[in-house]
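What you see is the complex with one protein chain gone and the rest in place.
Letters A, B and C mark the chains in the order given here, with residues in each chain numbered from 1 onward.
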Amino acid sequence: MDMAALQNRLREFAQARDWEQFHTPKNLAMALAAEAGELLEIFQWLTDQQARAIIESEADLQLVRDELADILIYLIRLADVLGISLEDAVEAKLQRNERRYPVELARGNATKYNPRS
Amino acid sequence: MDMAALQNRLREFAQARDWEQFHTPKNLAMALAAEAGELLEIFQWLTDQQARAIIESEADLQLVRDELADILIYLIRLADVLGISLEDAVEAKLQRNERRYPVELARGNATKYNPRS
Amino acid sequence: MDMAALQNRLREFAQARDWEQFHTPKNLAMALAAEAGELLEIFQWLTDQQARAIIESEADLQLVRDELADILIYLIRLADVLGISLEDAVEAKLQRNERRYPVELARGNATKYNPRS
Partner (left out) sequence: MDMAALQNRLREFAQARDWEQFHTPKNLAMALAAEAGELLEIFQWLTDQQARAIIESEADLQLVRDELADILIYLIRLADVLGISLEDAVEAKLQRNERRYPVELARGNATKYNPRS
């Protein structure tokens, strides 16, 4: 995926429609969270087994694809509006996670996942 | 950004820590939405003007960068677990949006943004 | 719970601190969603069994209590700011749900819960 090209295309899409006025950081954060809510809605009543089986239904999978696309679109727009490089942000976070959760300590225990810790 | 390489790196990170058991579609959707909630928290009490001014504070911007990185990481993991191509999903969505919001109709009116429509 | 008394108390709390300026409908909706995100965070990596077992840990349960309280507080504030009666809203919704999901049809099938329907 050419992230820079996609970012430009999304910016031009908004500019052509005079929608940049709506794309404030607050509004984009809200839109992203609303799409994350729609993603939850797909899975909320499913057992873990049913949730995994979603890949066998093209119709259900298309619902998920649409939500993931919307989330990525708003994520890229928000990064663009704030001048943030998603690539750099992810790289920095991954390096931090690698230091924070060394394999030998993180493996086979769920410390990270314990709400008490 | 090399999305395929990033997807592999995140998968290996989870595998090395035996964390794939936690990365079910349901859990990843929840984690993504939780990070979207943390993003909201940064902006929730700010005026639009203060929200835009966030780019002048390196500390605040770093908070946003971290949340965007977390959201992208969970987005990529969820796509990976479900065998979804984010690139194809976004392309399909963009083509649909272009048909749905033709410039001449969308420009200068806020129909899309009217909750009543 | 005396909802009207609670609503007044929350309004006075905000007024005394000159915080009503922050309590716009948009901001309160964001704050409520951010707290819902924190609630997700508590449960996101737990199995259903672990999530149920949370009631055995006073410390974990306190985390949940705090989030539920925050959500209810913002819900009441938002209703107050918009002049909405939560009691009437819930009553109307319950009557609709009773018509929409008659026991004989809803019982023993998960139609409501099928993302395809």
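Assume a contact is a pair of C-beta atoms (placed from the backbone, for glycine too) under 8 Å apart; a residue touches a chain by one contact, two chains touch by 3 or more.
Note that the structure is predicted; figures quoted are calculated from it, not measured.
Across A:10, A:33 or A:106, the residue that sits in touch with the chain not pictured is A:33. Those residues of chain A that touch the chain absent from the view are 22, 27, 30-31, 33-38, 40-41, 43-45. On the side of chain B, touch with the chain left out of the figure occurs at residues 26, 29-30, 33, 37, 42, 45-46, 48, 54, 57, 59-60, 63, 110, 112-113, 115-116. If you put the missing chain back, the residues of chain C touching it would be 1, 3, 6, 9-10, 13, 16-19, 22, 24-26, 29-30, 32-33, 36-37, 39-40, 42-43, 46, 48, 51-52, 54-55, 61, 64-66, 68-73, 75, 78-79, 82-84, 86-90, 92-94, 97-98, 101, 103, 106-108, 110, 113.
The working rule: only the chains that are shown with their structure count from here on.
Where chain A touches chain C, the two copies mostly use the same residue numbers: shared numbers make up over half of all numbers in play.
We define each chain's centre as the mean of its Cα atoms; on that basis chain A and chain C are separated by 24 Å.
Between the CA-based centres of chain A and chain B the separation comes to 3 Å, rounded to the whole angstrom. Residue positions of chain B touching 2 or more other chains, listed in rising order: 22, 30, 33, 36-37, 40, 43.
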